[in-house]
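Missing here is one protein chain; the remaining ones are kept as they sit in the complex.
== chain A ==
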Amino acid sequence: MSRLLDIDGLTLELHDGTRLLEGISLSVAPGETVGLVGESGSGKSLTARTVLGLVPERSRLGGRVRLDGREVIGAPARDILDLRRHAAAMIFQDPRAGINPMRTIGDHLTETLRRCEGKSAAEARARAIELLADVQLPRPEEHFGQYPHEFSGGMLQRVMIAGALTSSPKLLICDEPTTALDVTTQAEIVRVLVELRERRGMGMLFITHDLNLAASLCDRVVVMSRGRVEESGDARRVFTAPEADYTRRLIEATPSIAVRSLDGEAEADASAPAGPMLEVRGLDKQYQLRGRPPVHAVVEAELEIPRGGSLGVVGESGSGKSTLARMIVGLEQPDRGEVRIAGRERSTAPRSRAERIAHAKSVQMVFQDPYLSLDPRIPAGRAIQDVLRLHGGLDRVAAEARALELLEAVGLGERHLAARPKTLSGGQRQRVAIARALAIEPELLVMDEATSALDVSVQAQVLDLVAQLRAQRGLTVLFISHDLGVVRRVCERAVVMRRGEIVEQGPSERLLREPEHPYTRLLVDSVPRPSWEAAA
C-alpha cells in the first residue's frame, strides 16, 4: 500500500442530521500534489480537516480515512494526536489568525520541536533556523527573535509553513494558503511549497478555489460541489477536457489572462468620442501617522475615462487603489489635485444638502464586501426605496414600483423586496448593492474590488451584469481589482498602480500581452498558469 492518504466513501453528518459530505473518495501518494477545488460551501475544507480529526462537535462520520496506513475515523484521541504530530500537518488561509501575536517566531517554531520531538533548546533553535532558511526567509537568525507584527502576510505564511514542517510530515494539507495574499506573494509561496515538496517527497493536499492556481501546481485534482465529488482525475485532463457539467461551468466562469485573439481590440475602439466623463488631475494624498513617516497613498494620479468607457485600476494591497476610489467618490478629500466628473469639480467636500445630493448623483460606488456594505437591518427593497426617495422625491408607491424594476434589472425579483441581507447569498447581495447604486442613475460607477469576495461562478454573473448594464445604459465604470483576469474581462483600458503611483496605463489587452513596466511584467508573470502551458 503505497498511498499516503486514502479517503474512501467519507460521509459527515451533523447531529441534527444535515449531511455535509457525501461519499468523498480521494487519495494522495507520496510526492504527489492533489488539488481539492470547489466554491465556498462545497465541503473541501471539511474533508481536509477530517484527515486530522478536526470535525464538528457531535457529528457522525462514515466511510474510511486512512492516513499513512492508519485509520483516522474512530481512532482514539492519542492516535490522532500522534498522527497530527508525525504524519500530517496543515497550513491555513490566514497566517495572522494562526499565530500567537505575543510570542516570537522562534517560540512558535521551537515549541513543537521541544515538546513533541523532545529536543533540547539549542537543538530546537538550530533546527528552527534551518527551517526558516528552508522556506527562503532572508535572515533566519534575525527572524528567530522577531514578533509576528514585524512580518508581512507573505512572510508570516512562510513561518506557518516552517511550523508545519517541524514534525517532518509526510502529508502537508494546505487550506487556501495564498488566498489572503497578493498575487506576487502568492507566486513566492507557491515556489517555496513546490521546492519543499520536491526536496522532501511530501504528499500535498492543496485546497483552493482558484482553478488557475490548482492547474499550475497539482498533478491531480478533485472537484467538489455541495459536499460531493463532481469529478476527479489528472489535472490537465480535468481542466482541458472536463467531463462533469459543474467543472465545465466553473472553468468557463474563471477569468484568465491567457492571450486572446484580437477581437478584444475592436471593443477598445468602440468608446464614444465625447468629452471625458472622469478626469483626475494630479491627485495626491498623504496620511500622517503618529510617530511614523507619512504614507504617500496616492502620488500625482492622472486618469481619464471617456463617456461610456471603462477603466480598470490594478494593483496589490497597499498600492493606493482604494484611496484613489475613495477620493473619487468623495469619501476622502485629496491633499492636492482635482477630480472632475462630467466636467464638474467634485474633489471638495460638499457643504450643503443640495451639493451632497448632486455629488451622489454624479458618482456611485459598489463596495468590496457585500456582507458589510449593506445595512444588516434594512431589507433590500427598503434600501433602494430610501435612495429613490432621497434623490427622486418619489412617493411611497412610485418608489416601491421603481425599486422592483431595479431589482428585476439586476436579475432579482419581487420576493427579494422584503429580504434582509442576512437571507441573501453573496451574489444576490452584490446585485442589491448594484441596484441601489443604479437607483441614483449616476454618471460614473466605481466598483472597488466588487467581485473579489464572491465565488467565481457568482463573479461571472456579476461581471456579465455589469457588461449588460454598460451596453444598455452607457454606464461609465471605474473598476478596481487585484485580479488581472477580471479587469481584462470588464475594461478596455487599465492602469497599474504600485505604492501610490500609476506605473503604466494602456489598453488592457496590451498590458497583458506586452507589459512595458517591470512591475506590470512581474504582476502578469505571477498569475498562475497551468503547468502544461508553462512547460510548453
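One rule holds for everything that comes next: a residue touches a chain if its C-beta (ideal position, glycine included) is under 8 Å from a C-beta of that chain, and two chains touch if they have at least 3 such contacts; residues count from 1.
We adopt the following convention: contacts and distances are computed from a predicted model.
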(request) Would you mind picking the UniProt name of the chain not drawn here, from "Stage V sporulation protein K", "ABC transporter permease", "Aminomethyltransferase" or "Sarcosine oxidase subunit beta"? (result) "ABC transporter permease"
(message) Out of A:Ser373, A:Thr476 or A:Ser508, which residue would touch the omitted chain in the full complex?
(response) A:Ser373
(message) Just to verify: which one of A:Arg353, A:Arg396 or A:Arg415 makes contact with the chain not shown?
(response) A:Arg353
(request) Looking beyond the chains shown, say which of A:Glu316, A:Glu492 or A:Glu509 touches the absent one. (result) A:Glu316
(message) Touching the hidden chain in the complete assembly: which of A:Thr104, A:Thr179 or A:Ser256 does that?
(response) A:Thr179
(request) Against the chain that's been left off, what residues of chain A make contact? List them. (result) 14, 20, 40-46, 48-49, 54, 56-57, 59, 93-94, 97, 175-176, 179-182, 316-317, 329-331, 353, 356-357, 359-361, 363-365, 367-369, 371-378, 386-387, 390-391, 433, 436, 440, 452-453, 482
